[in-house]
Each structure stands twice: as C-alpha cells, then as structure tokens.
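There's a structure below that I have some questions on.
Every protein chain except one is present and positioned as in the full complex.
Now for subunit A:
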Amino acid sequence: MEESTSSFHENLEDEEEEEFVTPDVVMKRMCESWQNELASPCLLPSKMELVEILLDQIQGMEENIGRQSDKVQLRISVHRMELQRVSYMTSDYIRCRLQKIESNPRYYLNEHNRRIEEGQTELLSELELKFATEYAEAEAQLFGKTVLGFMPHALQKMPVPVDDLNVEMVYARVLEDDVGNVSIPDWTDPNSEVIIELEKDTVHLIPFTSIRHLVEEGKMILL
C-alpha cells in the first residue's frame, strides 16, 4: 500500500484545491465515504480528492514530526497514532475500491464513460481509470492466450458480466431533514410502486437502487 500512496501523492502536487475546507471536515467526509464504499454493493463515485487532501496532511505532519528533536514526547506519539489511523482508513478505502474494480473492470469502465456522457460525477479517479484500463487489458490478453484463442472466431469476445443491482438490498440511515419520499418496487404487483417516507435518523432495510442517488448526495449513509 505504501507505494500506491506515494504515487497518488505525486499527482496532487500540481493540482490546486478548489474550495477551502478544514481538515476535520475532510476527515468526517472521508469516514462517511469509507463507510459507504465498504457497505455498498457496487463502486460509488470516486472521492479521491478527500484522500489526496488527507495524504497531503499526513506528509506535512510527518515532516513536522521529523523536525522534532525529542522523539519520546507524548505529543509525538499521539500524532503518530493519528497518522496511522488516517492512513489505515485511506488505504482501506483505496483497497476496497481496487477490489471492486478488479472484480469487473470492463463494467466499471463502461459505467464511468456513461456517467461522463450524462454529465454526472466521475466514477473513477484518474489513477483508478488507468489501473482499470491496464487491468482489463491484461485480463483480455490472458483470456486470449488461454481460452479465446482456441475458440471459433465468432466466440472470441470478452465477457462483461453485469451485476443486477435491482435485487441488492442495503441498510441505510437518513442523515438530513426533508429528504422526502422514495419509491420502492411493490412485490405484490410488478407494475406499481410503493412510496416510503424517509425521516431523519431512521434506519431502513431497502433496495439499493431506490436510495442510490441519496447516498451519492450524502443525504443517507449505508451501514
């Protein structure tokens, strides 16, 4: 994980931050994004900008610690421990995303392009996009060498499994007031829908597709 952290870092040097947010707000958002990513059945839009801010903070803090002469001071060990906690969280976030990308790179590449065409937020960060492309290519080569090369021409296609998100269920908590209503499929009648009211602080076991947009907007959090 160490290597990928440093390579992510190089990338942000030339990027300026668009808006000023305090590090503790970034930490809170990072916690939420991490929790959402862990609990979500599919890849959620990239929050790599948060990771980059935190990595910047980590580096700054490490430099600060390095400058201290007295290494046994209590405050140093407190800072060290926090650094370890932050880097655990960011690493685990990246690890979780990479695992999801590895499970189905072509599907997520398609999704990424579709979202860009529709003007939505990007699914993959720049580096994830590169990783997904390379992974998909390597996978295609392996498939070609081992299986597809021996098949008739008509069958030489890379399979792209599509996860059916319509059957996925999640636990989620409502974070804000006035989130409004969502519709969920009615199991007794395929042609109708049931409307569910979402009040603040209530927890629901609910189909993922019904609330996906609310999770992406930060109005609900997955548990």
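The rule is simple: contacts are C-beta pairs under 8 Å (C-beta built on N, C-alpha and C of every residue); 3 or more make two chains touch, one makes a residue touch a chain; residues count from 1.
The rule is simple: contacts and distances are computed from a predicted model.
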{"item": "Name under which UniProt lists the unshown chain, selected from \"ER membrane protein complex subunit 5\", \"DNA replication complex GINS protein PSF2\", \"NTF2-related export protein\" or \"Mediator of RNA polymerase II transcription subunit 7\"", "value": "\"DNA replication complex GINS protein PSF2\""}
{"item": "Residue touching the undisplayed chain, where the options are A:Gln57, A:Ser91, A:Asn113 or A:Thr133", "value": "A:Gln57"}
{"item": "Residues from subunit A at the interface with the omitted partner, ascending", "value": "23-24, 27, 31, 35, 38-39, 54, 57-58, 61, 74-75, 77-79, 81-82, 85-86, 88-89, 166-171, 184-188, 190, 194, 196, 201-207, 223"}
